[in-house]
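Removed: one protein chain of the complex. Kept in place: all other protein chains.
Right, subunit A next:
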């Protein structure tokens, strides 16, 4: 008898007392679908969200069918909880508040449907990280929460599932901007040999600290690429094939050539 692994004590309730025949209770092995659960606090948001494509596409992969290739690179990460109804909630910080319905009743007893819209205010909120005020539509509920959290940035970057669900598309995009800016702000400003303070823009894997951005590195890379090719590489060609690279990839390309990094690093 296999008793070590079975959690049989939990399943004792499955016995049918009258017949004495044992019935196995089956437990669902999949997670309950949150969106269908009406008891879920965020049912109103989750019931119909825009589906997202999580496939990671790679160069050389067969062209996927039915996928439209955008003309520009996406600016923001995909948002899992973009609601597909009451869409104004994607354009401001609504904090999950929805419109409500009720019935009006006339003196003669005729009933008609009406809606109650959430209390939305148009304000400017100061972002400490981005160092600018952001004009945005906010629900008064969210205004209260922002005060409680101690600022817009804290509200946006709080790492809780409920916050992620109620941020809305606009909030999600702001969160990305704030976190990106914070990553940049963490980079140090260092004095160089001439006692001049230089801002570091990128730290490479091997510890090289770059005081120039991607565009200037690409400018350094172009002569090498042009010399490396048997055919003529125009600047337009070079831009087309190198502009999409990240700064880390540009540095890796430069490492393949005899490039003097001392003029761009500190």
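Throughout what follows, a contact is a pair of C-beta atoms (placed from the backbone, for glycine too) under 8 Å apart; a residue touches a chain by one contact, two chains touch by 3 or more; residues count from 1.
Everything that follows uses one rule, which is that contacts and distances are computed from a predicted model.
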item: Chain excluded from display, named as in UniProt, from "Dynactin subunit 5", "Mitochondrial ribosomal large subunit protein", "MMS19 nucleotide excision repair protein" or "Ribosome assembly protein 3"; value: "Mitochondrial ribosomal large subunit protein"
item: Touch criterion as defined above, residue of A:69, A:113, A:197 or A:236 at the omitted chain; value: A:69
item: Subunit A residues touching the omitted chain (full complex); value: 1-8, 11-12, 14-15, 17, 20-22, 24, 29, 55-64, 67, 69-78, 157-159, 175-176, 179-180, 182-183, 240-241, 244
